[in-house]
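Okay, structure first, notes after.
With one protein chain removed, the remaining protein chains of the complex are shown where they sit.
Moving on to chain A:
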Amino acid sequence: MADEATRKAVSQIPLLKTNAGPRDRTLWPQRLKEEYQALIHFVEQNKAADNDWFRLESNPDGTRWTGTCWFIHELLRYEFQIEFDIPVTYPDTAPEVAVPELDGKTAKMYRGGKICLTDHFAPLWARNVPRFGLAHLMALGLGPWLAVEIPDLISKGIVQREKRGNTYL
């Protein structure tokens, strides 16, 4: 379950109103607008709290999302690419966030690098349809997963900082 800080952050993310998925041609643009508003609000809030940790962007129709997230561990920064599709069943089911570069490195992951959200996140999402959106997915799904998995992967030496040019990221 999410920690106190995450709960607090979530309580400040605007809840979404429009119950529409990508197959709903008329209402999806409205939902997409609310998604972006909530995401922007959440990122601004993270920045203000000096805890900026991800970026996301979508294709024009808002069905495929890509971005980066980063994690600070012992004062060092680790960065990962993230991606997911909006499923046809959205928002009844949450998107499956993937961190492809970690595929095969941890058991708490399904094929293709999809992070395992079944236990800590799926019931929470189901109880909050359609009010939860992508910002909640980041705050309550990906965030806690990274917080548990990344330090473990670092301690096992499975995740190492990549050297790009002459500087570490």
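In this text, a residue touches a chain if its C-beta (ideal position, glycine included) is under 8 Å from a C-beta of that chain, and two chains touch if they have at least 3 such contacts; residues count from 1.
Going forward, contacts and distances are computed from a predicted model.
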| item | value |
| --- | --- |
| UniProt protein name of the chain not shown, from "Ubiquitin-like modifier-activating enzyme 5", "CMP/dCMP-type deaminase domain-containing protein", "Ras-related protein Rab-21" or "RNA polymerase II transcription factor B subunit 3" | "Ubiquitin-like modifier-activating enzyme 5" |
| Interface residues of chain A (partner: the chain not displayed) | 22-23, 63, 85-89, 92-93, 96, 106-111, 116, 118-119, 122, 126, 129 |
